[in-house]
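Apart from one protein chain that is not included, each protein chain of the complex appears where it belongs.
Chain lettering (A and B) follows the sequence in which the chains are written, and residue indices restart at 1 in each chain.
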Amino acid sequence: MIGIIIQGFLLSGLYALIAVGFTMIFSVGRVLNLAYGVYIMLGGYVYYVLAQVLSLPKIPSFLGAVLAGVAFGISTYLFLVRRLEDNPIAVEISTLILAVVMQAVIILVFSPAPRSMWPLVPGVIHLFGVTISKNIFLAMIVSWLVLGALLVFVHKTQLGRAIRAVSMDTKGSLISGIDSSKINIVTWALSGALGAIAGVFFATYTQLDPAMWVFPLIIAVAVVIVGGIGSIMGSLVAAHIVGFLETITTGVIAPELRGVFTLLLIIVILIIVPKGLLGREEI
Amino acid sequence: MKKTLLLWAIFAGLMCLLPLFASSGTLRVFIFANFLAIFAMSWDILSGYTGYISFGHPFLIGIAGYTTAMLTRHLGTPLFLSMPLAVLVTMAGGTLFFFPALRTRGTYFALVTLAFMEVTYGLMQVVKPSLTGGTRGLSGLPLLVTGAIPNYYLSFFVMFLIALGLWALTRSGLGTALSAIRMDEDAVKSAGLSTSKLKLFAFMLSALVAGIGGALYTHYLGSISPRGMFDINFLFTILIAALIGGEQSIVGPILGAYFLTFLLEYLRPYIPGAWRFLLYGVIALVVYYYAPKGLYSIFQAGANRFGKKTRRNGQYGQTT
Partner (left out) sequence: MAKLLDVQSFTKKFGGLFAVYDLSFHVDEGESLGLIGPNGSGKTTTFNMIMRELKQDEGEIYFEGKEISRYSTHERVKMGISRTYQIPRPFREMSVTKNIRVGIMPDEIIRIISMNSQSDTEREIGKSVGFKEHALAMYPRELSMGDLRRLELARALATNPKLLLLDEVFAGLTVREISELSELLKKKRKEGLTFIIVSHDLKTLAPLVDRVVVVNFGQLIADGSFEDVIANKKVKEAYLGK
């Protein structure tokens, strides 16, 4: 029981990070970035190359992974999305195509076989009589730190507040003189960074796989639908609901049924509360 | 109108004569193209028209395939029963799972369908392998007809009838209403139309076609597996076929399906596996960027220019 609770919290932290990176673009740019999972994938693979293949020390490898995420995020926006901005359907489709293309690229560079990654911090610790890997524990700590920093950024800095303004009302913020292009670049960069950070941990938690970009998307979907759009708090709460649901499913019911209850939850929420539990927008 | 019917007739005529010239290998490529065309059309009637992008068509096709496969394998159900049942199950199941998302917004719908497909892929491999065949799936299923030529005619006629049916529907007010949803759904509501009803109808049409295609395809191949049905590559192929061919046109997906299938065949000896998807993706992105209306629009533009030339020849100095 305690094990489930602890595991739930650990996983939810990571899920929250994944979800927030995704919903940022959704709230600010009103577009669906289906290539978001690629940032996670890149984070994992780049860290792998830097730390395991090239044997660089951990911190620079980590930063390298984050940089890769940021670079890819900004590139996706500048070269693909910006031109298609007023056609959200085109963005949906082209980001999906981009994701599949990147999957093919990863297969070509790394081979389609999944690989295991060494944990960032090996070993286990004992908490309340439960054994948990230090790696996952670190993942949760880092996730919370990053999310905390993000909350501060978004509420206390001018750039952050500008981002919030755009996410609430694009037209209004444009009239107030906010440069939407700059905001978008920052948002996509942040999204890439968050995704990459999540990716490094996610890859150690599961494994490296050219198709690993899909699952984080599903987590993000679940959190968006359950929590609604418009607040980071909403995403945090929803991430915990989803995280615990998954932990209980895999731990208590059956590991194979992993995504099923999440999907059922999605449908139930869509039927009863389409706006999401804490959503701000009218559907 | 008459000119288009004539074009359809010519198309059908040419395709019927094909087996006289083509080897059975080529015919098999055409068979695959026909099935892909069916799937691409089923995608187009929903996603191309209403703009609710579905990433869940493999899910629908897969339900149909697995239903008929399991019925024939485990219960010995005859094909004339198992296949219609499979189609009904697809329509019912699809509506049950996707309608809640369809009712809301296009973005939610896209995400939910993607999630479904992914989870089903995992599920089908592990849940009740005795029924579903697990990772390897089921094989040795009864075939509807045997041989390249009969299968060719069957796949072509089914594809052709579906094409005619969908084409006629979209030329009616239904096509206008559905494409209006894509342009501005709220404005459609303020014009007094229930968009939920329209979307549901488009979805059921789409599921119907996908179900028919899925059931037939399964009994052409004689086997079914999660890999072939529920994975991203299958989705990708259908999507690209519809997009390259030209969304919102019914004819476009047919063109796209043929184009993609033959491209695949032509490149197969030169380009190994993963490169192909890279190539598809790049081609798709390029086409989408520069000719978003797809091959069909290029085709139409050419036909228009041809029409103008003949008209100019007919009447002095008068062009329309």
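Keep in mind that, in the parts below, contacts are C-beta pairs under 8 Å (C-beta built on N, C-alpha and C of every residue); 3 or more make two chains touch, one makes a residue touch a chain.
Remember, it's a predicted structure, so these values are computed and weren't measured experimentally.
Taking every chain of the complex into account, the absent chain touches B.
Touch with the chain omitted from the figure is made, among B:Ala191, B:Ile271 or B:Val286, by B:Ala191.
Here one chain is not drawn; of B:Met91, B:Val112 or B:Ala177, the residue touching it is B:Ala177. Of the candidate positions B:Leu169, B:Leu221 or B:Leu263, contact with the hidden chain is made by B:Leu169. Of the residues in subunit B, those that touch the hidden partner chain are 169, 171-174, 176-177, 179-180, 183-184, 186-195, 197-198, 201.
Everything that follows uses one rule, which is that only the chains that are shown with their structure count from here on.
Inter-chain spacing, taken between the CA centroids of subunit A and subunit B, is 32 Å.
Touching subunit A in their complex are the following residues of subunit B: 51, 53, 55, 97, 100-101, 103-108, 110-112, 114-116, 118-119, 122-123, 126-127, 182, 232-233, 236, 239-240, 243, 273-275, 277-278, 281-282, 284-285, 288-289, 292. Listing the residues of subunit A that touch subunit B in their complex gives 26, 32, 34, 80, 83, 88-90, 92-94, 96-98, 100-101, 103-105, 107-108, 112, 211, 214-215, 217-218, 221-222, 224-225, 256-260, 262-263, 266-267, 270-271, 274, 283.
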